[in-house]
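As you look at this complex, bear in mind that one protein chain is not there, while each of the others sits in place.
We call the chains A, B and C, going by the order they appear; numbering starts again at 1 in every chain.
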Amino acid sequence: MAASGVVYGTRWGRTNALVLIALLVIAGIVVAVKQQVIAANLVFQSSTSQLATSAIDGSDVGFGVVRMTRSTGSGGGTDVKNVLRGGFANGKLDGLCVSQVQSILGVNMTLKITAGDGVLGTYEIQGSNALFDIVSIRGTNGSNGSGINMDGRAQFGLAASDVTTTKTNGVFDINPLEADQGTGWFGIDADKGNLYNIRGTIYDGVIGGPFSLPNLSITVTPGTSGCDASPLPK
Amino acid sequence: MFDLKGRVRSTYTDAREQLSARKDGMFEKADTKVLGTRRRSVGLMVAGVAALGTMFTMVSSNVMAVNFASSNNSYKIYTDRVIGQYAAGFINAQQKQNGTTPVAQIGFKQADLFGMCVIAQQDIVGLGTVSMVMTGGEPVNGTVTDPTKKISANELYIASNSLKGSGENISRMTLGQSADTLAMDTITSHRGAPGAFGLQAQLMQIGNLDADSYGIDLQGSINLPDLNIRVVPGVATKTSCTS
Amino acid sequence: MTGNRRRQRVLVLFALVALLVASTITTGGRDEPAHAAGACGPNDAYRSTLQLYGGAGTLRPCLSKVNINVGIPQSGQSHFFDIQKIRIIEDNVTLRYADGSTESNLKHITFESFNVRDNMTLTVDGPGYDVRMAPDAAAVIGGEGVNTDLWVTGDSFVTVSSIILFFGLCTTASVNLFSNLSWLLNGSSWTGCGMNLDVRFMAVYRPTGSTTGLFPIKLPNTTISVL
Partner (left out) sequence: MTTLPLSQRAADVAALLAALRWFRAFRRTRPFWGGLWLGLGGIWLLTFANMSIGLALGGGWNQSAAYVIGGGMLMFALTAWFAPFYSALVGFTGVLLALAAFVSVNLGGFLIGSLLGIVGGAMVWGWGEKKPRKQKAEAA
């Protein structure tokens, strides 16, 4: 079909130019994607969250020192940290605030989760089977009650693995705090716990049972203004 | 000797001549021939719009699902109730065209939305701000009125810096889980940095949700019964969802 | 057919009676110490069996072998706590711990109506960690009408004063001496100047009546921290 004297074929000059451009684009994309990966590697500034609530009314309460596995940050490894794990089989909260400051690319930002109806003493947040890994917690006097209170037969010095909170078919579950077995792990067991005007530093909270969070708000704002900077949630 | 200078010059002169010839050709063509959009365009246009209309109807009558992915910087999302199965969230810096903004990246493996209203703003040169209001499912008025018009979304991700609603039923929630260990049931791709704050829940039922979003990303598909898209001049508010 | 129905009725009646009996047995009985069966060694063999003072019940705790220091440092003649009665219950107790090990020569003492005015810090000295409970001022570890049973080491001590004794001056008594002093300690109400108790186990309970409602642990304005 080709006209005589005309040779058809791949014109290598042009082809090479296009191939070169395509390769450059791919290289650029690879660089861009790599930067994206680097950008996603956040700087881990604070490992603990702030907790605040006007009151906690819990039944079958226990505290125990447990070894919590914690991420060490950028490397993706883990280490072990001793925390006081507080367990509540059933609980009501009068307002809740959990906040976390995190530094991303050198900029501080604060995630804040709040809930509550704004009325003191209504205990509008109800849930069951809650665990909090506490670094420190402080209860203070207020018009609604004062500090940390425990009711019933309180025992200090139990093994953390012997602390009881939740029940299945009326029988206490074994080791609800998931504490290490054996000695060395301090525990407190009480029938009831009433905690008022609580501010604390926690690593995490796990709430198992179905629960409600009226007026739930999740916000992320630049800066470090967390639960400590705001009045107790009601 | 390799006469580079001469070769460049001759190439340049050739190109100039070619361009000039092409220009002359263009002028000649423009003067001699009448070229333009012929009437047959209307046929294709009508066919295309009809096809679009058919797809729109199919989507709004729940036959077809669509994809949605955007990191636009001005979204408002309203729904009367969202029932999310396997939710996970962490803090991130959302990339925008002009820098970054801190957001909570929240993902749902499966989410049922009772009414959905998305308001997107776009600045258009010469027109100012216009708002696009997309509604689907039942009317978004704060109460669930018609559960049959449920919107089901698979793998829904929202980048939000403010999310407000009423947590009606939440279970198995973990706050403070290391963000690199988050999982939405079997999906383990929605993860943050090691050691960073993470939130995970098996069920999150949130009523009357108002979210400011910097992006919606739907990895799966969504059905949008009663789909309606309107363009409203200026900044639209939640009242625009029902009016 | 009628015979069948009658048998059915009898069965239902029997089931109802059984349910009623079972419910009275479970609600009428005294609250058993809350513990999960099988959590402490093979067949729960590593639990200690401890009698509370005054027949208030038996506890079968699984013990952590961690020392709890109840410290109220003395400061001159300042009064930091009040105790109605100090009693020594058992002079030589052996506790079994969660790993099966035992510790002997411990003392079982009890405080009646223990109230702290100020200066107390409760420090849990665990391996590799401390838990500190530090009330700003007043705290209740027991309180009115409540017994505080403590299993302590012999070298623990309390520093108390009483108007009828030593002209009201602060006097220290080691727990080792409690059995010799029991006639005295049991008798009067004490004003405390200081205390340093190394506690292995502590149970706070109401000796009679309902176990709940009194809130024997009250820690107003208190920080609990893990160090």
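Odds and ends about this structure:
Here is the rule we go by: contacts are C-beta pairs under 8 Å (C-beta built on N, C-alpha and C of every residue); 3 or more make two chains touch, one makes a residue touch a chain.
Source: prediction; values computed, not measured.
Only one of the listed residues, B:Ala179, B:Leu218 or B:Ala236, touches the absent chain: B:Leu218.
Annotation: of B:Val8, B:Val49 or B:Val235, B:Val49 touches the absent chain (contact as defined above).
From the set B:Gln122, B:Thr145, B:Thr188 or B:Thr242, the residue in touch with the chain omitted from the display is B:Gln122, counting the whole complex. The chain omitted from view is touched by exactly one of B:Thr13, B:Ser41, B:Ser61 or B:Thr188, namely B:Ser41. Subunit B residues in contact with the hidden partner, per the touch definition given at the top, are 23, 26-27, 29-31, 33-45, 48-49, 51-52, 55-56, 59, 64-73, 95-97, 120, 122, 132, 134, 217-219, 227, 229, 231.
Just so we're on the same page, only the chains that are shown with their structure count from here on.
Comparing chain C-alpha centroids with the centroid of the full set of protein C-alpha atoms picks out A as the closest. Each chain gets one centre point, the mean of its Cα atoms, and the points for subunit A and subunit C are 34 Å apart. Centre-to-centre spacing of subunit B and subunit C amounts to 62 Å, using the average Cα coordinate of each chain. For subunit C, the set of residues that touch two or more other chains is empty. Residue positions of subunit B in touch with at least two other chains are not found. In the complex of the two chains, the subunit A residues touching subunit C come out as 60, 65, 82-84, 134-141, 146-162, 164, 171-175, 181-187, 189-192, 194. Within the complex formed with subunit A, the residues of subunit C that make contact are 31, 33-40, 59, 61-66, 68, 97-99, 101, 124, 126-129, 131, 135, 151, 199-205, 211-226.
By the touch criterion stated above, subunit B contacts subunit A in their complex at residues 89, 91-93, 95, 100, 102-104, 106, 160-178, 180-181, 192-197, 199, 203, 206.
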